[in-house]
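For this depiction, one protein chain was excluded, whereas all remaining protein chains were kept in their positions.
Take a look at chain A:
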Amino acid sequence: MATRILRRTGVSNEICERLKRREIESCKDLLSLTPVEVMNAAGLSYEKASVLLQSVSKAIAPPFTTLFWQALELWKQHSDSCFSTSLPALDKLLRGGLPRGTITEVTGPSGCGKTQMCLMLSVLATLPKSEGGLDSSVIYIDTESAFSAERLVEIARSRFPGYFSSKERVLQMAARVHLFRELTCQDVLNRLERLEEDIISTGAGLIILDSVASVVRKEFDTTLPGNLIHRSNLLSHEATTLKYLAHQFNIPVVLTNQITTHVGDQGSAVSAEVDSSFVTAALGNTWSHSVNTRLIVQYVDAHQRQILIAKSPVAPFAVLNYTIQKQGICIDGCVISHLLSMECYSGVRVHRAESSCCSVFPAHIHLLQKKRRDTLGWKQISSHSESGSL
């Protein structure tokens, strides 16, 4: 909208010519100027410059609607505002599922089940509405080459044996998942710029980007000066594009992220048994603002895993236990508790960070941190991940 050419908004040719000489051709260029600059560029008096700005604004500003009409529209179309994840406990907490038109992030350590979750959601999206799906294609942007078509088929066959009993249905489902392999940041950005056309041509109802963090962390070394700003700019650009697409087409967007260790302040008075660092989602604080819903997956021990709802406009903090089976993700029974204080987290030790800086997450949302690498060791977990997941 902002790149609309001035000539098309009804501005007179003479003024367009004058502005063109100063290289002001689109609405974006004009509205980025102050009124005095507009006066100088267009050669108009103050009042006329204000009128010009008003008319150009009218051409590109999005319209006002009252919520009442929006609610009525939603009710008339019988459209759901959520994408059900087929995990009833999670859906109940999220009041229906992953909200459409917003960005949902799944973050966690490697091998925990993020790609499994993405594969499972891809299968769900292709199911017809009667089975709880979106009946649409899926756009899967893969940056780590972790996508496996065999696993997709296995999940489909195990989770919905009744529906995928015949081979054509399986092949039909597989044909609806469109995979794009992008291995550099610039490739990802180019793909996102062109995604609008892809969404329309494939009739996509779900966008999955797995993972955002891997390309960015490979290419940007944040210890070098200036790289942090570039990285933030790139991520903001990606976030803005994805939000725009999600909103315009009213589809859910799912991203995966990695985790990083946040080193606490060395100088603060820290008691001996509490570590001063904690793990949080990668990509920084700015990125945390950009996602609308954040789900954290983590290990409890070698066999148990958990999914936490860390940021959501409708759900409180909550923890669910799950395991990864042949049919994808299975949630065991009930919610542990709604986390209000650390004591609720019974039976599991949580290391609390005592850092002096204002923490991005509340302390009890910090991921479990292994104090010494050999207890429960990363080695054990990595072998588990090689066998159990992809």
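To be clear about the criterion, a residue touches a chain if its C-beta (ideal position, glycine included) is under 8 Å from a C-beta of that chain, and two chains touch if they have at least 3 such contacts; residues count from 1.
In the analysis below, contacts and distances are computed from a predicted model.
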Name of the absent chain as recorded in UniProt (options "AP-3 complex subunit delta-1", "DNA repair protein RAD51 homolog 3", "Auxin-responsive protein" or "Large ribosomal subunit protein uL14m"): "DNA repair protein RAD51 homolog 3"
Hidden partner chain, touching residue among A:Pro88, A:Pro128 or A:Pro313: A:Pro313
Hidden partner chain, touching residue among A:Arg7, A:Lys48 or A:Arg191: A:Lys48
Identified contact with the non-displayed chain, of A:Leu31, A:Val153, A:Val170 or A:Val300: A:Leu31
Chain A residues touching the omitted chain (full complex): 1-2, 27-28, 31-32, 34, 39-40, 43-48, 53-54, 56-58, 60-68, 70-71, 74, 81, 95-96, 99, 101-103, 232-233, 236-237, 240, 243-244, 246-247, 265-267, 284-286, 288-292, 294, 310-311, 313-314, 316, 339-342, 352, 357-364
